[in-house]
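All protein chains but one are shown in place.
By written order: A and B. Residues from 1 in each chain.
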Amino acid sequence: MSVQKEYDRMIEMEDNLGFDKYPLKDFDQIGRTNVRRLDGKEKASGRAEYTMDIQLPGMLYLKFLTSPYPHAEIKHMDTRKAEALPGVRGILRYDDPDLPEVADLGGHGPTAEKPVPKVAYFEGEPVGVAVVADSEGIAEEALRLIQVEWEERPFLLDVEKALETDAPLAHPEIYPENNLEVEHAETHGDVEKGLSEADRVVEFKVTRRLHTYVSPERPCGVVRWNGDYPEFWLKHQRPHENKRAISSWFDHIPMNRVEMHMPYQGGTFGGWTQFPWNQGPMYCAALLSKKTGRPVKYAFERRGDFYGGSMDEGNYHFRVGFNHDGTITAVEAKAHLSNPMWEGFGPGNHFEDNTRIPNLYAPRKVIKVNKGPNTAVRCEQLPNTMSFTLVMDRVAAELGMDPIEVAIKNDGAKGHDMQWLTERKAEVGFTPRDSLKECLEKGKAAIDWGNKWHPPGTHKLPNGKMHGIGFTWTHEWDDSCGSGEIAMRLERNDGTVSILGMRCDNGVNAETGYCQIAANELGMRLEDVFYRPHTDTGFFPMCPDSSTNTGVNGWAVRHCARLLKAKILEAATSPRAVTQRGMYPPHFPDMKPENLDIKDSIIFVKVDPSQKLSVAELVGTSAEAGPLSFHELYGAERHPFSIPLFAHAYQAQIGCYKGFRPKFCRQTHFMEVEVDTETGEITVTRVVNVNDVGKVISPESCAGQQYGGTYMGVGRALFEEVVHDPATGVMLNGNLLDYKIATIEDCQDIDTHLVETQQGYGPYGATGIGEDIATVVPALLAPAVYNAIGEWIYEFPITPERVLKALGKIEGE
Amino acid sequence: MKERTNKYLCPYCSTTFETFEDLKNHALAVHAGEPAPLPEGMIRLTLNGEKYQVQVQPEWTLNYLIHDKLGLTSPKMFCDRGACGSCTVIMNGRPILSCMALAIECDGNTVETAEGIADQEHPLVETYVKHHAMQCGYCTPGFITTAKALLDKNPDPAEAEIREALGGNLCRCGTYPQHPKAILEAAEILRDSEGGE
Partner (left out) sequence: MKTFAHFNASTIEEAVSLLRRYRGRASLIAGGTDILGKMKDRILPVYPEALINLKTVPELDGIKEVDGLLKLGPLAILEDIAHDAVIKAEYTALAEAARRTASPHLREMGTLGGNICQDIRCWYYRQPDNRFPCLRKGGGRCYALEGDNRYHSIFGGSVKEGCIAVHPGDTAPALIALDAKIKTSRRTIDVEDFFQVGVSKTTVLDDYEVVENIQVPRPPDNTKSTFLKFALRKSIDFPIVNCAAMVTKSNGTVKNARICLNAVYVKPYRALKAEAFINGKAIDEANAEKAGEAVVADAKPLQHNAYMVQVAKVLVKRAILSCKQSA
């Protein structure tokens, strides 16, 4: 293959905002069931290594002070007793002269933050001082010996109070005027006009209480200095960003001398990487490791993990105009969001992405309070999915209509109808299919919608509880935003394929999926392909195991496999080895690459498959004269050698976040509940998930995101709430007993279905699934409970207390 | 009157004596021929079938001993307060939480971890892999040990019994529906293999 051709192909890859123009003919590995997980044995046996498991000789443990107050400044700090404690090896104070004013602690773009701040803006914030000691226990004792003189400041927990004119300032150093960080709006059409022209208008308010990740492995890291250069073990989802930040901490140490390892990660679920404050301890660990000459490990307390919250916390106010036939004419969705990162998100985007609603106004106020920062917890779309579900289902309820009818009536995109959407599908190259209808058909059949849906509050079960059923829908995301690169090489001697890319495993089985794509594309047996979890090879995939695995990295793997296959076939038809005296004839002497193909790791002649050669035979056995030398029958030659077979590819997309691409794949979800109207207890008895993922790579992995997301979503809807003491601003339930995530017994049947319309922007028409279900399911509880008891509950989580209030069994607030 | 607190403690049985002579007589009479008692803080443990004799501190949890000191990575620290099941090991046949057990109180006990279960080629490991009863994998060893303890006690569990037995194992990835499938299949394999012998 000429360099020019390879270059052309790369250019083509960048033009990837349309459809997959070169799909495979046969999907023999992609979409297969019963593919053994690469990580399975390691994880089931407990031998999989996580950053929390790393122990190095002479390792010290870092602990940091956390603020006992939600808003306070350190006036004075006496660390002398701590310094004198045997076993304490280093202390880093906020006023250390070596500390820079600010450092890049970003995981979501570069940031400039104080690595050891002296002002805390929320209770539990790492502040003031970090200690390293021989053991965690000694470090903890040292912290107890530190005397701090705090100046407490007034604090705010509530967004509405924060907006009052005489409210104290939550972050005076950063926002000296008031607590409103910024205000944004999604808008099109004229909402007032749309409301005035509607047959009916409904108005309602919603509150979502704070909830959070619960990352099984706490935020943690290890650092060691080798000579002048640091080596890191990290639990993060964007290692390339860590590398940039780490280098900058040490006078821009050359990036090629920062060594990184990404062991398996115990469930990160998004934005821990995005909080600068949580990377302050990593900074301290790096600095103290350098100072002490010893490896340093840091880990948050379990409680510390609870301070990063979800960015849907806040209050929402809706006004919706609609006609008697179920068409919605206008949506006004106003959100007051508490502490979201990156200026918040939603609540109007899904009306843009999924509907023909002509008039939309969705402003959000981003408000600072004295609680931890909020970001994408599994997904930033939570405000959108909640708004979308509650508006759609409320309109149906007001009209007494089947919510599925309302969905079909309003399906579209960016204010346009289905005709427009069909044209857009054709325009980018897809064969248009009605994704929503296909998802509805499967879902309705699976849940038996026709027989189960009933007017609200009318179905009492033999066990005395009220039966309810709910439905929601939206589009499928996350569709290949971002960029990443990987490489692939054939191993000498046996011809197996190694995919080279930095691991960042959160458990979605992406590495196995990459191998399926590569094997399918190359014609290799699946067992001959392996994702080599290199520590820092320089090849950074896009969040290689969180979002956009298939969407970005799937493309890169596909490109790379195609380049490598071309090279293999080129090699099979080119001189087999080169020596001082000449060349050995090709394995397939009179063939061109296009005459050959590969299947089951065997290269064969297309017109005569009996002429064949295994890929292992092609690469040959290496010999004493270096890794490229041959050791075989050409004994007379001193040093025959062959070229290594290696390929590199990438995927880079721009613009997808900006929303100019309409999204074509849809998902539908159904939930059945039983409500005990005497106690307010809700039991989720059945959930049906239908996701049009475009194209399935691994059916079991997709299903894993569905039932797994459903459990997370059900827990979020029923129980999950971070509670702060109103008087002191102290988090009350920062542990796994008082903050409740769903157990196996908290959801009954989950039935998962996949649809493949091949209308995604990923390779083969695939789109994402991992962020979706846990994000869509929580709000679905509200229409299901409404169907059971005939009352809307708009305060999440929907606890027994709130059910009893809605039923009038106890007095409301 | 000030209570006298210093007494002579028998190193074999902890009986106390007023005088050294009494203790000596007691030791000779009752404990003659017994092997010398272990030093304080020394415990004996059978871990995955192997004998260990380890010097521990009173504040060490069993989790700290196994994970941090003996280097078995499977008992995972998730909640550290007995509320999640990730650190489960099987001790004397019971699935217990190693973060809430003191190592010093485990003298003489038999402990099994996920590594040991994998090494005996218990079918659970393969059925867990097959059914994707794991995602991030952090809580998985705790499920494996809990499931193994259940099957040891109840070779033919009903699905409801499995769900009840796993009620203390939190999985944030939500892999829950796969565990009963994997455990039922492993139970079947075990029953078949025992029936065939």
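In this section, a residue touches a chain if its C-beta (ideal position, glycine included) is under 8 Å from a C-beta of that chain, and two chains touch if they have at least 3 such contacts.
Computed from a predicted model, the values in this text were never measured in an experiment.
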| item | value |
| --- | --- |
| Residue, one of A:Pro70, A:Pro295, A:Pro373 or A:Gly680, that touches the chain absent here | A:Gly680 |
| Residues of subunit B (touch criterion as defined above) contacting the omitted chain | 3, 5, 13-16, 57-59, 61, 80-83, 85, 88, 94-97, 100-102, 104-105, 146, 164-168, 170 |
| Residues of subunit A (touch criterion as defined above) contacting the omitted chain | 68, 137, 140-141, 303, 678-681, 718-719, 723, 725-728, 730, 732-733, 737-738, 740, 742-746, 799-801, 804-805, 809-811 |
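Just so we're on the same page, only the chains that are shown with their structure count from here on.
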| item | value |
| --- | --- |
| Subunit A-subunit B separation of Cα centroids, rounded to whole Å | 35 |
| Subunit B - residues contacting subunit A, complex | 59, 67-68, 71-81, 83-84, 86, 113-115, 117-119, 124-125, 128-130, 132-141, 144, 163-164, 166-179 |
| Interfacial residue positions of subunit A with respect to subunit B in the complex | 34, 36-37, 39-50, 52-53, 55, 137, 213-217, 264-267, 269, 302, 505-509, 700-701, 703-704, 707-712, 735-737, 741-745, 747, 750, 774 |
